[in-house]
Every structure is written in C-alpha cells, then in structure tokens.
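With one protein chain held back, the other chains of the complex are shown just where they sit.
Each chain gets a letter, A and B, in the order it is written, and its residues are counted from 1.
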Amino acid sequence: MEKITMAHGSGGKSSAQLMADIFGKHFKNQVLDKMEDAAIVEVTSGTYSIAKIACSTDSFVVSPLVFKGGDIGKLCVCGTVNDLLMMGAVPKYLTCGFILEEGLSIDLLDKVVESMALQAKEAGVMIVAGDTKVVEGNGGMYINTTGIGQIPKGREVSSANCAAGDVILCSGNLGDHHACILSHRMEIKNNIQSDCAALNDVVEGLFEAGIQVKAMRDVTRGGLGTVLNEIADSSGCRIELEEESIPVDEEVKGFADILGLDPLYMGNEGKMIAVVPADQAEKALEAMKASEHGKNAAIIGSVLEGEGTFIKTRLGATRRFDVLYGEGLPRIC
Amino acid sequence: MCVAIPGRVTEINGTTAKVDFNGNTVNVNIGLIEPKVGQYVLVHAGCAIEVMEKEQAQDIIDLFADLEELQS
Partner (left out) sequence: MNVKDLIDYLKAYNGRELKIMEVCGTHTAAIFKNGIRDLISPKIKLISGPGCPVCVTPTAYIDRCVEFARTPGCHLLTFGDMMKVPGTHGSLSENKAAGEEGAAANITIMYSPFEAIEKAKENPDITYGIAAVGFETTAPVYALLVQQAKALGIQNIRLITALKTAIPALKWICENQNDIDGFICPGHVSVITGSRIYDQLAETYRKPFVVSGFEAEHILAAIYRIVKQIEEGRGRTENMYKNAVHTEGNTKALAAMEQVYEAGPAMWRGLGIIQGSGLYLKDDYSCYDGGSHELYEDMELPAECCCGAVITGRINPDQCPMFRSGRCTPLEPFGPCMVSSEGSCGIWYRNLH
C-alpha cells in the first residue's frame, strides 16, 4: 500500500525519490533535468541568445500561518526570490496562487497579503498576476508563488560547477526556521525567531565584491546535509566540513538536543551556502558579513578531489554524512 | 537506547518544574526525583530522571581525574 506520507515532503531522500519516480519520468526535458533551484531558459532572437531568464515556483503550506519572525506571506515571497537568487538571477516578477480554506479569517488574509506586498517591495519584485480558489476545510491557507528573474551577463552559477580547491561559505546560523515552527507545535517556549528573509543583499554583496561565485544554494528543507550531498553529486567532488565552524545559535542547539534533532538536517528560510575559489574565500566572507542577512556568515568547509561528504569532528575524527532520510521526526528512544 | 539531556530547573510547581535548556523552557514532570531550583536535571521523555551534581564541563574534568585514580 504505497501512499504519500509526510516524508515525501521533507526535502530529503523520499522527496528526491518521488521527484525522480513520478515527475522526472513524465516531465523529462533538458531544462528540468538539471534539477537546480530555478530553471534557466534563454530568450532568443533568431539564433542569438539575447537574455537568460531564471524561473522558479514554490508552494507554501506552513503551519502556523503566523510565526515569530514572519508569516506565510513573507515566506512565500522570500522562498521564491531566494530560489531565483541562487542561480545568480536578479528577481523581477512574481505571480501568486492562493488556496483558501473556508473559515479563514479575512483579517488574517489581509495581514498576510500586506506582508507579501512589503516583502516584495523590499526584495525588488513586482507581483504581477494572481489567482484565488476556495476549498472546504478549517480556515487554512496555502500559497504558491512563481518568480521570474534575469541573469546578468557573465554570471555562471550552478551546483555542477564546484571543483577541488573551492571553499564553502554559509551565510549564518542553521536551523532557526525549523526550530521556530517546531517549538510552536511542540509547545516549547523560547525566543527563537524564523530566519525567513530574502537574500538579495548577501548575493548582490558577493557579486559586487567581484567574487567568482561558482555555486549557491539556499539551505531550506532537508538542511545543510542534504544540500551539500546534492552539490557533491552534481559536481562529482568530495566535500569536507569542519564540525566546529558550522554556525548554530546556542538556543537552537538546546532546542535540537531536546528533540534529538541534528541542525545539519534542519530547515531554514533565509540561509544559503556559496562555493567560491579558495583565493577569494576571505573576501567573500567579508562581503557576506557586511550584509544584514549574512552577518553570522562563516567558512565551513572545502571541496576536494573524490566523492562523498564528510565532517571533521571536534576531536579530529572524519565521518561521512548523508542526506536527510524520512521526516526528521522528534525522537526520544 | 534513550535520549536524555541535562537542563537547569528554574521553577517548581508541585510535581512539575520549568527546566531551561539553553533558553528553551520545557515543563517537566519531577515525580521521580526531588530537585531544587538552580540544579541540573537529566530529562528523558518530558520527565526528570536524575539530579546532576555538576555542569558538563566539570563532569568531563572529573572524568579524567577518575581515570587517573583508576590507573594508580
């Protein structure tokens, strides 16, 4: 009795398998098959490419709808904007589709849409089309956003670009969003806020500093562990992290310990990694730290010849780490 | 077989206590021990199962002292 379970939405191995087995099978084409954060399509005039466009879509099903540090409105703009940014694109336009459950408070909807508008303005995107449907339910709300951005000439960013000698930077503390949402559900009291943010400042900061950015990924569902495994796979290289340099807030660490979770696999909504050549690493770190959403940035590891993903532990041991399996459920035993 | 972590008791109300884990407050059942406010307790499945005398850093220091004692 094979059915969809929550694990299929975790962003980990189960999601990847669902994508390969169902969507990949039916939708096969050379753009989609690259499986990047956003698709890149070329606008041509005759045989000349006149522009490179990045396009991405994402749906948001967060519960609760309003959380510390944001709401579903802010989240649905940031998520899609970040996917575009990760391809080196400048985000331009968004469309949105709302699925509203009957019983939803109109006031809440107004608040969420206002929050979308504010965030869109901040991220420099115009919301240019939309759709609304109402279904039976319990006052919930789901939002899909699709974004379009333009990739300036000279930017070549792809998960497949990494090579031995590159260095990996992380824009800040891991696990904040996941911990914030789960705290609410598990009724654990703390001051952890979601990191929900559009990362325009971090990305533009890197390009303005003249960094030759090879790959960027936002560290969302599935966490850093999953994202780095995907990069190692796409680029055919070995990745080594320094355990002690991975930035995690003390409060989030305490939270993760309570539920037996590993920040390496916890989701974020305003964090990214960038892979840059080693000789530009310090400059890239400086540029990240100068931006508001990258102030806790750190160099966390390096790219080597070979394959697989490894962590160097506090006591000097080396161990492998894999993608997230299952849902990352709170465990006790 | 059993995940349990230490936290600090900040408040006691009858059979439950508020326990702080690096800024995270959880209501914990204290029916199996008799902790005092300020003490560290080991929490498993929402229940405190032992009072810990020392903070982790001191515990590790004492661990090596114990090892040396066993050597001699």
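Just so it is clear, a residue touches a chain if its C-beta (ideal position, glycine included) is under 8 Å from a C-beta of that chain, and two chains touch if they have at least 3 such contacts.
The model shown is predicted, which means the values in this text are computed figures rather than measured ones.
Note that the absent chain touches A, B when the full complex is taken as a whole. Across A:38, A:65, A:174 or A:259, the residue that sits in touch with the chain not pictured is A:259. Mapped onto chain B, contacts with the missing chain fall at residues 1-4, 15, 29, 31-33, 42, 44-47, 49-50, 52-54, 56, 59-60, 62-64, 66-68, 70-71.
By the touch criterion stated above, the residues of chain A touching the omitted chain are 1, 3-7, 13-14, 17, 186, 188, 258-260, 262, 311, 313-322, 325-327, 329-333.
The rule is short, and it goes like this: only the chains that are shown with their structure count from here on.
Between chain A and chain B, the centres computed from C-alpha atoms are 36 Å apart.
Interface residues of chain B facing chain A in the complex, by the touch rule stated above, are 1-3, 5, 21-26, 43-45. By the touch rule above, chain A contacts chain B in their complex via residues 183, 188-192, 250-251, 253-255, 257-258, 260, 331-333.
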